[in-house]
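Only a single protein chain was left out; the remaining protein chains are all shown in position.
== subunit A ==
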Amino acid sequence: MKALSLYQDNGTLIHRVDPISKLLYIAAAIFIPVVLTGFTAGLAMLGLSLMLLVLARVLRKVVPLIGFSMLVLISVVIIQGLFYAGNRQVMFALGGVHFYREGLLFSAAICVRVLNILCAFALLVLTTRPSDLIESLVRQGLSPHFGYVLSSVLQIIPQMTGTMETITDAQRSRGMETEGSLMVRLRAFLPLIGPVVMNSLVSTRERSLALEVRAFSSRAQKTFLNEERVSTSNRVIKIVLLAAMAAAVAWRVVS
């Protein structure tokens, strides 16, 4: 079934790393640059993330994400460059508007941080099947109920979009205009939303029945459909990431 996901099934080495390691990687990518202030750590982390994205052959999918965040980041650069409280030293002027060094540096730091977080998350989202991620979280102790809620949301949204399309078609087939002025659209609202709500109520009840006949709320210890993949390499990755974070803290304390 179609699910709401950015997952790219490329089957690379990165795809085989377990989801928990990737979550830990996100934590490290955020944590290390925060502990080690300055540009070097942030840029290094960003470089590493980009390299991993290339390895996973998903870099092309990251571009639109970065493009979208650029919209926000550029406005940050402009505003901080012009109005940052600590602005002293003029760097350049554009048509009589002065950009200051301090503000530009400050905004550059924000940009690196945002891109860093974005790339780290992209690495998880683009290379992990959502159901795998949820399954490993449940294995780590997340409540199965909550896990179900997470994964069902991802499936229900595309399903609702599909229902919505069918309903729109059904009402247009009965001569209802759905495009045009605001008034036309307002009038179309009730005939469209009515069946959507009724369908959702009906399918919710059916879904809960289907879950209950499969002992969803049983308190017994649950088993998993897939066997847990335990590999030394995954353990090594986790240890390295934890060690790197610890090292960053140690460095900060010592220096």
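Simple rule for what comes next: contacts are C-beta pairs under 8 Å (C-beta built on N, C-alpha and C of every residue); 3 or more make two chains touch, one makes a residue touch a chain; residues count from 1.
Assume contacts and distances are computed from a predicted model.
UniProt records the chain missing from this view under the protein name "Energy-coupling factor transport system ATP-binding protein", selected from "Energy-coupling factor transport system ATP-binding protein", "STAS domain-containing protein", "Glycolate oxidase" or "Isoquinoline 1-oxidoreductase alpha subunit". Note on the undisplayed chain: of the listed residues A:13, A:34, A:198 or A:215, the one touching it is A:198.
Only one of A:88, A:174 or A:214 touches the chain withheld from this view, namely A:174. Although one chain is hidden here, its contacts on subunit A can still be listed: residues 163, 166-167, 169-177, 179, 190-191, 193-195, 198-199, 202.
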